[in-house]
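Missing here: one protein chain of the complex. Every other protein chain is in place.
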Amino acid sequence: MISRGRAVVLLAGFLVLAVVPAVAAMLNEPFYLDLFRRIMIFAIAAVSLDLILGYGGMVSFGHAAYLGIGAYAVAVPAFYGIESGLVQWTLAVLASAAAALVIGAVSLRTTGMSFIMITLAFAQMFYYLGISINAWGGDDGMRLARRSRLPALDLADATVFYYVVLAILVGLLWLGHRLVHARFGAVIRASRSNETRMRAIGFSTFRYKLAAFVLAGAVCGLAGALLTNQTDYLTPSYMHWTRSGEIMVMVILGGMGTLVGPVLGAAAYLLLEDVLSAWTVHWQIVLGPLLVLVVLYARRGLYGLLPGSASRDG
Amino acid sequence: MRTPRIAVVLLLIAGCLASQARAAETLKIGFITTLSGPQGVIGKHMKDSVELALDHLGRKVGGLETEVTYGDDQAKPDVGKQVADEMLKKHRVNFVAGVIWSSVLLAVAPTVTASGTFMIDTNAGAHEFAGKQCHELFFATSWQNDQTPEAMGKHMQDQGVTDVYVLAPNYAAGKDMVTGFKRFFKNRIVDEVYTKFGQQDYQAEISQIRAANPKAVFVFYPGGMGIQFVKQYVQAGLREQYPLYSVYTVDEVTLPALGDAALGSWETRYWSPDLKNEANAKYVGDFRKKFGYTPSYYGAQSYDGILLIDSAVRAVKGDLSNKKGMIAAMSRADFRSTRGKFTYNTNHFPIQNFYLLKAVKGGSGEVEMQIQKTVFENHKDAYYQECPMK
Amino acid sequence: MAEPLLAVRGLCKRFGGLVATDGVDLDVAESETLALIGPNGAGKTTLIAQLSGELRADAGLIRFAGEDVTLLPAPARSLRGIARSFQITSIFPEFSALDNVALAVQAHAGHSFRFWRPAARERGLREPARAALEQVGLAARAEVPAGALAHGEQRQLELAMALATRPRLLLLDEPVAGMGTDESQRMVQLLRTLRGRHTIVLVEHDMDAVFALADRISVMVYGRVIATGAPGAIRENAEVRRAYLGEELPVRC
Partner (left out) sequence: MTALLVAEQCLNGLQLGVMLFLMAAGLTLVFGIMNLVNLAHGSLYMVGAYLATAVFNWSGSFLLGVLFALPATLAIGMLVEVIALRRLYERDHLDQVLATFGLILFFNEAVAIVWGRTALFTRVPSALTGHIMVLPGVSYPAYRAVIILVGLAVALVLYVLVSRTRLGMLIRAGASNRTMVAALGVNIRLLYTLVFGFGAALAALGGLMAGPIYNVQPGMGEEILIQVLVVIVIGGIGSIRGALVGAVVVGMVDTLGRAFLKPLLSTTLGPVAAQSAGPALASMLIYLLMAAVLFFRPRGLFPAVRS
């Protein structure tokens, strides 16, 4: 079902990511290991957003809230001495899922601009909550003394942590591919195309869209847990609305309604940020018009530029 | 419609290949501050001061060929951490300096010191690093956050001021400031109000102040918040009724935007452009000549940071591997600091004087801060006992 | 007469000042084909929308197979066997014709919280979908994206999606609208094969189709059913002629 061209692109992408640690070690440039791990972590968050944004047509402008909840789910237990990764990451997934359930239940009653704004509002509420809780560092945030402790995997070792994140990303892409083509994915995609018709043929679409919303929140919570381990630090600013904007930019820049697109978008956005800010302090004056150009001309995002990406359901 | 697409892809590839050329034995300093966004103005003050320090040292710090790499943390802790990683692992700097915000410092400093690199903190005075998390490679050329409000608290206590109305933004630094203030101010506080971080309109709070009718008002509103609060405070006619005492609110960064609205405001600091000492006169004079605006304490601290590094490298005659020697040299703080003579406490935070300043009409018709009197002589921060280093 | 499959009593729907459905009473017997005709803006489509659950009636009662479904939302009514086609074609343009119909089958084949097996490989969905396409004569166009189908083919696809849910009651909203003569004849031919196997409520302007298919005809004008009866009686009914065919109106100038 996957066209030959796209299979090549996928394989090439995987190889590039898989070989980065070795190249970084060879060039004695450990910095690139951290940079690409950060890209992969944001790629996981972007893919989770694309599930509801690209496939489901739900324009959530508050997806960074789950990034923050996942981050807190690692840093707070660690603060109280619970350093087991299994406990923290499960808590991250469950807490974000619970939050997404509440936010989704209210937000999915609205559509269009109201949906965009209400999701943004909920994320801002979590942001202000985070700032005002002094016990957990408030706006200054909190240091993560030790990274999540996983059985047999020492995350303090940058390369081990890198491959853990790579494994999660690849697993997510594979599971995402299965999901998107299974019955559940078909309902989500069709609901985006024509919700009235879906209801007329017998689907109560609300429960499926809410399920997708919760699923996306949970996966983004996991990305939040990884992000705290990546930066060894927790800050409520992970939940600020501009962060939600950045994740949306990654999805759209990469190519909505595809699984690989957001990964490309995350890589492009973060590399551009790193490269451009090295060139000039006013790097945003380049990034701004670039985003406008992408929206106007590269309609299907960077993914649309790649060979073999003709098949829409990427 | 082909060309724009190709441009996007090429830009991406170019990004991946940018790498750093290897340099001969040079002293490499990584300076992290906020250069973009609204707070970028503070970063500019710091960057200009570092450049001036390099000029005064003939571009050779500690007698070595020097390479300063500036990093923009965008006032975000995780971006700051990534910039620090890039400096440590890619540029392999010997010193990391700068950092404005406590949240960025909390994310960056542990990684820097853990990698065996010096952290020269030229602003954020987070109490964690003065206390439990102090480190032999960590030196601050600014102050510990609480010291400045402590000085204001002491001054107002000495003046017998009472019935004070206290306002600050609802975030960690805001609460630190009020804690520090109350460490020395024991009289009656009418009310303690925390406002939304980044709030623009303070008319509601101003009406509450007028209703409470206090004897004085103490506030902490840095940057843009300070400009808005002070302007609206004066526009509401409160300046005449209730004297305004503040910390980190009326300074050389906000004065250009405040103008006459700042007249009559009281601040406390360890430094001021009119501080009488030879090093400061040279720094402020040359700064005004080169950049055309008055430097702020953000700048003075960064200038001192470079001189501190210079004194350390010179003491070990350029042997950058001799960290113990450099630590000992820096602990003596024997360089001509813009704040005059000072000594380091055991937690590598300065022990220094604090002065009362007032915003007055300067000779040039501009409003400027002038020292009125000394509040503290050789004042120590309140956390150094918690620091294991002795 | 046995209990009608569909019984509508006093149905009202108002949009601000406009009364779209003004106290409609209607009975449709099992496996009967009732045609609903009336001038544009008579409220036919609004009635269909209320029967299918897309719109909630302001007042009145709808009983289907003995159950009061007035307050049930559209999906619940579909699951109870009420299927509809839309006056303005409403399909899934990005999906292939086969996928469109397979979705209709999927809606009635258990819950869709299945995350693993590709839906395209579930024989339980594809085969009934292919059969429905076969039934409406679109088998050859199965893999074509629905958006790329001709207008007539899209109307056939709508019918296939309705049939794929194996409905007891079919609400067809102008199935031959916008079709050429031979196309509409083929569609009428197709609809004739459904008579007796499903109860059909047919909204249509094409009188040939109406008189070819309808067991009974109801005439709606300004939101009210003014007459119901056998096709011959309706054709002769004076009131219908005046309100609808307009022959009697004196021409003044």
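We call the chains A, B and C, going by the order they appear; numbering starts again at 1 in every chain.
One rule holds in what follows: a contact is a pair of C-beta atoms (placed from the backbone, for glycine too) under 8 Å apart; a residue touches a chain by one contact, two chains touch by 3 or more.
Nothing here was measured: the structure is a model prediction, and the numbers come from that model.
Asks: Based on the whole assembly, the unshown chain contacts which displayed chains?
Replies: Output: missing chain touches A, B.
Asks: Touching the left-out chain: which of A:87, A:121 or A:278?
Replies: A:121
Asks: Check the options B:237, B:285, B:318 or B:388 and report the residue that touches the missing chain.
Replies: Selected residue, touching the omitted chain: B:237.
Asks: Of B:198, B:285 or B:318, which residue touches the hidden chain?
Replies: For the chain that is not drawn, the touching residue is B:198.
Asks: Among B:26, B:208 or B:331, single out the residue that touches the unshown chain.
Replies: B:208
Asks: In the full complex, which bits of chain B touch the chain not displayed? Write them out.
Replies: Against the left-out chain, chain B lists 36-38, 40-41, 44, 170, 192-198, 200-201, 203-205, 207-208, 211, 224, 227-228, 231-232, 235-237, 253-254, 256-261.
Asks: Of the residues in chain A, which ones touch the absent chain?
Replies: So the residues of chain A touching the unseen chain are 53, 59, 61, 106, 109-114, 116-118, 120-122, 124-125, 128-129, 131-132, 134, 241, 245, 248-249, 252, 256, 282, 284-285, 287-292, 294-296.
Just so we're on the same page, only the chains that are shown with their structure count from here on.
Asks: Select the chain whose centre, defined as the mean of its C-alpha atoms, is least distant from the mean of all protein C-alpha atoms.
Replies: Centre-most chain by C-alpha means: A.
Asks: Name the chain whose C-alpha centroid is most distant from the C-alpha centroid of chain C.
Replies: B
Asks: Measuring centre to centre with CA averages, how many angstrom lie between chain A and chain C?
Replies: A distance of 44 Å separates the two centres.
Asks: Rounded to a whole Å, what is the gap between the Cα centroids of chain B and chain C?
Replies: Computed from C-alpha means, the inter-chain centre distance equals 73 Å.
Asks: Find the geometric centre of each of chain A and chain B from their Cα atoms only, then give the gap between the two centres in Å, rounded to an integer.
Replies: Chain A and chain B have C-alpha centres separated by 35 Å.
Asks: Would you please write down the residue numbers of chain B that are in contact with two or more other chains?
Replies: Where chain B is concerned, no single residue meets two or more other chains.
Asks: Which chain A residues touch at least two other chains?
Replies: Not one residue of chain A touches more than one other chain, so the list is empty.
Asks: Applying the document's contact rule, which stretches of chain A touch chain B when the two form their complex?
Replies: For chain A paired with chain B, touching residues are 27, 29-31, 34-35, 38, 128, 131-132, 134, 137-143, 227, 230-233, 235, 237-238, 267-268, 271-272, 274-275, 277-278, 281-284, 290, 293-294, 297-298, 302, 305.
Asks: Could you list, by residue number, the parts of chain B that touch chain A in their complex?
Replies: Residues 1, 4-5, 7-9, 11-12, 14-16, 18-19, 35-36, 40, 72, 76-78, 81-82, 85-86, 88-90, 102-103, 106-107, 110-111, 126, 170-173, 175, 196-197.
Asks: Give every residue of chain C touching chain A within the complex, in rising order.
Replies: 52-54, 73-76, 78-79, 83-84, 86, 90-95, 99, 103-104, 106-108, 112-120, 122, 161, 164-165
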